[in-house]
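First the structure, which I've put down as structure tokens, then a few questions once you've had a look.
All protein chains of the complex are present and in place, except for one that has been dropped.
Letters A, B and C mark the chains in the order given here, with residues in each chain numbered from 1 onward.
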């Protein structure tokens, strides 16, 4: 199935991905990872929750760590342009027969909870509590110097269907991988905010969250993080990289948090605000697709992911295989 | 006058700044500067013109060098979202009593020529000839490794009026400098594409083009350019920097082309897609406003600029003085 | 066998490693690799030979490519402090029963040819033709921006014996790997010039040249080379890395030239001029020994190397196994 034509006039205006809420089994261990090691900033903290923002963000949070029995992801959050977009969103999802609910969320304005076609829990809001800028408080910069949340990547049991769904929401495909035989999509990268993606979908047992990515200033910050993690007890948390992606051209590193939630550290992709930018197609069998420099990803990277709370998952029917490290 | 409230629903949708056309007196000298030294890529060349793009751009050109008797800027180009936006733009400018004209431009689709409130020649188009991606053709990377055009900065004889005009076009103010005494704007940075600015205005004899900026991967690319320029006969073309701007937080360098057109090399500002992001206010007398590290700009930087073709200029009435290097 | 005590008063004064001569089967292909891709500078060229220097070197050559039927290494070159050191060296090697010969070498002064204990062909000279500095000719910087030759690494069938031999020559051990069971040395890094090493020895079928390393300004230069090689037909020539070594703390990349000669790109080890600096011991089974970040080296890296011309090789008796990538 070919990549669908971009929907330049979606029913409501999503600005960008915004935040994720993780259930974590040991709040102290998670804080040591996200705050002391990665360098995210605490904006609210109580006995059950830690709210974090990255260094150039003014919205109250991009990640919420919540103490729980089971490591999973509760919701993916997106910011819409204006209050009326929320009401249009409610209508839109209702018309699709998807569940909608207005919920209370600390530090957020009106918040609409729903699910995508495969059940991924989503929430939309227009206004979040705004905090004073800290991007020039350089004494706060440490770890990998995270500047902002960049994207989500999800396993999808049917990437073609996921792409059709998000395409209708106005997400535009920038790059994609096709299985040459079935002509089905194996993976796709889709954006709203003008980078390579706000969300990507990869073929696999789903829906599951593959990873959440943070934008950092440059590759040197990633090398610094590797040096730090490998000498402070986090050697086993380094999963893949560093390297240059073929797709997106970004410099990357994949790490795992203490509960196994996968975090990507990411920088230097390219600007995609032009609505007439043609998507770039990659062959699943191209060894430079994943890593421009040729190194394949390990098996864990293809198989492991975070389940969403109260969400059923199923196998993908697309059996095509990427190149996996031996 | 306070910064106006953002217009979230402008009459037509401008995506981003797109290109500039410079009249240059020696095409070979300009090519040596823009192509051999900066590393921009030639996309079309004839005896009178050189069209250039940066390394991640797919639009045919971001800068046109045109042989002429007098060094000036012919036009600032902007890309709109879709064809209907062009027609809405025509109506908009006509309603304002500003001149409009449909013109033929090589490698561009329908193109609307007009002027802003102070006479700056502007052109709008929706679709430009798309070229194949070259951002992974790493053998092309040289000089300062320019990735894309980033912004224009113009002298304005009345910054408050310029800001009101562009604000109505949907440009949103991210940072600004106020004269404490008169409460007038001394400078403002305004964006469409989600960075700190697509266009900025600085108080001074105007309208004139202060500079055109290119985005590069990181500060190391700027250091490389300084090393290169200072050992290949371009020492006198280095005007200001390198440094970190207080405003925008970007790392910068200002250089002059062989005709004196000012180019900024720029990287690492921050993302501004959120429509509720509050503008940051700076005091004209804050020494860290221009350069976070404290070094003032030289007099030439405040006084010299490129005139626009067939455009009258006048002095500013705002006499407030920034900090100038001795 | 423990690491021997440094010999602070060797019989003659070796300043540093200097150069290597490679037999290559296709001179044009080798030039494309060393000159166009790595960025080394040609200092002499004829139909049979290409002499190269790196960007901060003033000696005429650090690498000689010589056209031949068989890819091998002819000799490892070392610079001594002064002319009398050459005569002392002749006496020293004669006393050890090793062959010595005074030879003619273009662009070098008096040159003494000999062999080490295992037969590695060595040559010593005090003065080489000096060229004008080019380190500030920044237009010459390209590829990986090689600044100087840094070290050799050789397979040795008996590392303890190699270390004893070079220790007596005044090379000082900075780091080493011991096999915990046999207490034999598995590898050692030894220096004269004040870095982690001028020469290292690794257990294996030998003597063979494992690799020759070039020093570059910083990790970004290595990332640039990876981007360049992976998009200009050299994907298969990337063997291992990038990464941070545990041993030496250097940032590294291993690549193979068109004949399979292994080149390391290397930067940011540490200064070792203090004669009382204690060597650092590593366990062969420590996964961070090779790569601080934990990634093991591939099998080819442990097994493949360049033979020396007219030199017999034999297996090592030390069977201990390092960690090899699956």
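Here are a few things to note about the model shown:
FYI, a residue touches a chain if its C-beta (ideal position, glycine included) is under 8 Å from a C-beta of that chain, and two chains touch if they have at least 3 such contacts.
None of the values given here were measured: they were computed from a predicted structure.
Checked against the full complex, the one of B:42, B:98, B:223 or B:320 touching the unshown chain is B:223.
Listed residues A:131, A:164, A:228 or A:309: the one in touch with the omitted chain is A:228. Across C:3, C:76, C:120 or C:147, the single residue that touches the chain missing here is C:147. Checked against the full complex, the one of A:89, A:126, A:190 or A:220 touching the unshown chain is A:220.
By the touch rule set out above, subunit B reaches the unshown chain at residues 219-220, 223, 226-227, 229-231, 235-236, 238, 242, 244, 251, 287-288, 292-294, 325-326. Remark: the residues of subunit C touching the chain excluded from display are 8, 15-16, 56, 58-59, 79, 81-82, 126-127, 130, 133, 135-136, 147-148, 193-194, 217-218, 246, 249, 268, 270-271, 273-278, 280, 292. Contact residues of subunit A toward the unshown chain are 136-139, 141-142, 218, 220, 224, 227-228, 230-232.
In this section, only the chains that are shown with their structure count from here on.
With centres computed as the average of Cα coordinates, no chain lies farther from subunit A than C. Counting the residue numbers that touch the partner chain, subunit B and subunit C have more than half of them in common. Among the chains, the centre nearest to the mean of all shown protein C-alpha atoms is found for A. Mean C-alpha position of subunit A lies 44 Å from that of subunit C. Looking at subunit A, residues 292 sit in touch with two or more other chains.
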